[in-house]
Structure formats: structure tokens, C-alpha cells
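Right, one structure below, let's go through it.
All protein chains of the complex are present and in place, except for one that has been dropped.
Labels run A and B following the written order; every chain starts at residue 1.
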């Protein structure tokens, strides 16, 4: 599993605070990037389908009907066919997107929040405190991420919330590392030193001066984690460690539809294909964001 | 150099210890009484007493950890709840199989990754570059257990070229280095290799493109240095990073092969983990995770030690 993003190359830190115009430039850059537009478009579509599933979906995601099981794509009334319990696959895929995206995005968001906070704190305070925090986190680095996720959800037992906890724990140390390294670079800059001399409180220095500089690189890093998180999460569900039936989730659907691969290959392939497409879109968008934000260099 | 190695070694010790702590704590993460996590529900009194004293469950937690660690260091990881067999022997057998799979996958990944990456870097912006980049994005984006299913259908059912499951016709204990056995390795290893392939392609591409863009390379070229010489120069400078990335990848693959092993019924650690989880076999889970992580720690250490040795930029002290 691709839970192994390389750490970002030493992040460029500008002396000036990022201004509103910087983000405007980034945004303009992104809008001009066809890859970003395509990936963003696909993602928006998938997200919208998931979010608005209760209003858009043509059927009930749980209503089973054995006489209609495993209908092929394009059957009348079932645009994408039906699953092994005769449930409308399009509906299941739309609802499935909710949990799959949730499991992909929530751990990254949580890790982004928690990791940035810890990283900022460690980097800003520095010294022994920093060392202790970073050494403790090094331990988590000693675990291959899939193994860590599997170990935690294995011991806690299967379930959505346990998977979320496991995945968050996997990503936090990585985010902390990025946040800490940037904070240390920023801290040494002259104007921060000046602010500190002038008696500004640590909190306000962090909030006003450091945070702005740190958020960018951490944000870039976190976007790169989205696809990793998606794939890891669906993998957990595939193993039976994530979402429990009958909740629709792409990884779980991929598993239960496997046996239809001979009788109805396209229907069986769809959940996997969706994970794949979403994950590619996340990756391409992350690449575009990274290069768009690089303009500062 | 020696001092550096020593420093890395010393640094690895607390990490290794902490790994043991995390593995130990799994017993407490498991819901319910810790004893129920390590003893079969129908265990007779003697077994329960033996386990209680082995883990020292009436003692304070640090003492319990100490007791457990002492045994673990001596190679005693306890007995599996489900089978009653020694965890150590179960895990070691599985580790061998996983190492075979992960090593071979990493090999494919590194070779393909270096090839694609170098080509893409050399022909930056060309169609080769685009294809290689696309492949690398696909590699890191594809849910590889799904890829495994698709490959099985294509190359072991539709075109029955490779076996669909297992580690050799006689099981892993009769593994031989011949063509017949090798066929069993192909599909799972290829499936597993797409991730390192993707990541290494990206890394090499960026490094090579960066290197070729630098002024001194153009200077070398301008001085009429042959392509081979330039290539050698580039290779020398990218090797350390590639080694570091590749080393980590083997570690990640060893931990990450759980899904592929499940799909291909490959009798490695992933298969063992999966069974351990659903049997709620905590000693087995503990042991497998501990051994895998130790591998990872050692691998990291090796990379840390080897990397500066082959890095021309670092002075050979």
C-alpha cells in the first residue's frame, strides 16, 4: 500500500509572511493547470455524488431483492446493475463514497490538526521538550504504516471508529515531522526574533507569524496523504477490519462482489475502479497543489 | 565512520525498546480482561495459572512488561491461543515467506522504477516522461489487492500461466529455487511491486531531471564528456537516495503485504496477522508485529549506515 509518501524536500520558507496575494497566485496557477482542473472536477463529482446521495440516489441502499441480484450494467432501472443482494449498485456506490471518502479524509484532517499543533509546539519551544516529543514520535516511525493500522484496529477490534483512530495515529507523526521542521526554520528568522524581543506573547507570535508559514507546507503534505488514507482505509474494510456490513463502503463492496467476477465482471470491478479513480485524482491534485505553491521559491 | 555507525546503533536501541512497548500494549488495547486476550476461553486452570505468571498479570504493568520482554529476548513469544503452537516458530516461518515475497517485489520495483525514472528524467517533458509519470501515479494510486484480483483472473484463469495461490506446489516448506516454484512468486510479487515502482520512479525522475538541469552537468557535456560518463556521474549521485528509499520500501512491503497475501493465500506474516486478528489471537498478533517491526528497525539502521558510505557528497572520513 502506498502509505509511504517521501517526506517533502526541505520546504522553502520565505522571509515575508504569506500574503493574500500569494494564495491568489496559487489559486490562479491551479486554475491554469489542466491536470488540476481535471482531477478537481472528478473529485468534485464524486464528492457531490456522495454528499447528495440521499437526494440523488435512485434507490434505497439497503433494500435487498434476490430476484434482481447481480444484474448487469445498463439493466432497466439499474444503471450500473445490482450487487450480490440485488441492491442498486449506483446507489450503493454513491452511499459508499460517503464512508470511503470519510475514512480517507477524516484521519488526514485529524492528523493535520493534531500534527500541526504538536509540531508547532515542539518546534517553537525547542530544546529538550522538542527532543522528547520527536523521539517519542520516532517510535511510530519504526512501524510500517499498514502494519500499524492493522495492529491497532486488530487489537481494538473491527469497526469504523477504530479504523479512524488507527489511521489518524498512523498519520500524526508524519505531519508533526513536517510541521516541526518548518517551525524550526521559521523560528530562526529575524523578524520572529524581533517580535519576540518586542515582547509579543508566544501564542500571538505563533498565530500571527509562524502558523501562516507552516500551514502551507503541511497542507501540501497532507493533500498527498489523502490518497494513501483512502487506499489504506478501503484495505482495512476489504480485510473486514473497517466498516461493518450492511454499510456500503467501496473496500467492503469490492470484497463482497468479488465472486461475481466471472458472471458479471464489470459490476464486480466497479468499486475497485472507483477507489482507483478517486485515489488518482487525489494524487494528481496533490501534485498540482505542490507545484502551484512552489512559486514562492 | 566507526563513530557514526556506533552512534546509529546506540540510537536504534531506544527505538527498538519502544517498539517492544507498543507491541506489548496491544494486550491492553484488546477489549476485556487482558488474561482473556492471551488465554483460550476453555483453557484449563494450569494453563491460566502458567499464563498469569508468564505475563505476571498480578504485578504492576512495568513489571509485566519486563517479564514479557525477558522472554521475548530469549526468543519466547508465548503460545498461540488458537493453535497452542509456539508463536516464535510460527512467526519465523511466516517471516521467511514474506521476506521472499517482499524482497522480490522490491527488486522488481527498484529495477522498473530506476529504469522508468531515469528514462523520464533524461527525456524530461517528452512522451516517455509522460508515460513514466502516469505509470508512477498509477502505481501509488491503485488499490493493489484489487490489482491482484484482476491479475489472477487474467493470468491464472483466462490465460493459465501462473498459479492462483500458495507458495509452491509443496507449500513453503519445500521451497526450491527453480522455475516451477518461481512461477508461484510472479503474480503476488508483481502486484506488490507497483508501489515501490511508483515511488522510485518519482524519486529517480526528480533526481535525474534536477541533476541534468544543473550547470556543472551542462559544463561537463560542453567539455565533450560522453553520455556514458554523464550517466555514471548521475548514477553515482542518485544512488544514495534511491538506496534509502528502496530500503524503506522493503520494510513497508513486509508490513504492507497483508492484503496481497490474503488475496494469494501466501503463507507469510500478513496471512498470519489476518488469522490472528480474526481469531483474537493476541500473542500471535503481538509476536508477528514485534518481529516485523524489528526487521524494519534493522533495515532503517542498515540504510542509515550504508547511505553515507556510498554518498560521494559526504566525505569519506
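Here, contacts are C-beta pairs under 8 Å (C-beta built on N, C-alpha and C of every residue); 3 or more make two chains touch, one makes a residue touch a chain.
We adopt the following convention: contacts and distances are computed from a predicted model.
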Discussion item. Suppose you had to identify the omitted chain by its UniProt name; would it be "succinate dehydrogenase", "Putative Formate hydrogenlyase, large subunit", "Cobyric acid synthase CobQ" or "ABC transporter substrate-binding protein"?
Written reply: "ABC transporter substrate-binding protein"
Discussion item. With touch defined as in the header, list the contact partners of the absent chain among those displayed.
Written reply: A, B
Worksheet item: Of the listed residues A:30, A:46 or A:70, which contacts the missing chain in the full complex?
Response: A:70
Fill in: Contact footprint on chain A, counting only the chain that is left out
62-67, 69-70, 84-85, 158, 240, 244-246, 256, 258-263
Worksheet item: For chain B, which residues reach the chain that was dropped from this view?
Response: 31-32, 36, 40-44, 46-47, 82-85, 90, 93, 152, 156-157, 160, 163-167, 170-173, 176-180, 262-265, 267, 271-272, 275, 278-280
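FYI, only the chains that are shown with their structure count from here on.
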Worksheet item: Could you state the distance in Å from the CA-based centre of chain A to that of chain B?
Response: 23
Worksheet item: Which part of chain A faces chain B closely enough to touch in the complex?
Response: 1-4, 6, 135-136, 138-139, 142-148, 150-152, 154-157, 227, 231, 234-235, 238-241, 251, 254, 258, 261, 265, 269, 272, 275-276, 279-280, 282-284, 287
Response to the item:
Contacts from chain B onto chain A in the complex sit at residues 14-16, 18-19, 21-23, 26-27, 29-31, 137-146, 149-150, 153, 195, 198-199, 202-203, 245, 248-249, 251-252, 254-256, 258-259, 262, 273-274, 276-278, 282, 285, 289, 292-293, 296-297, 300
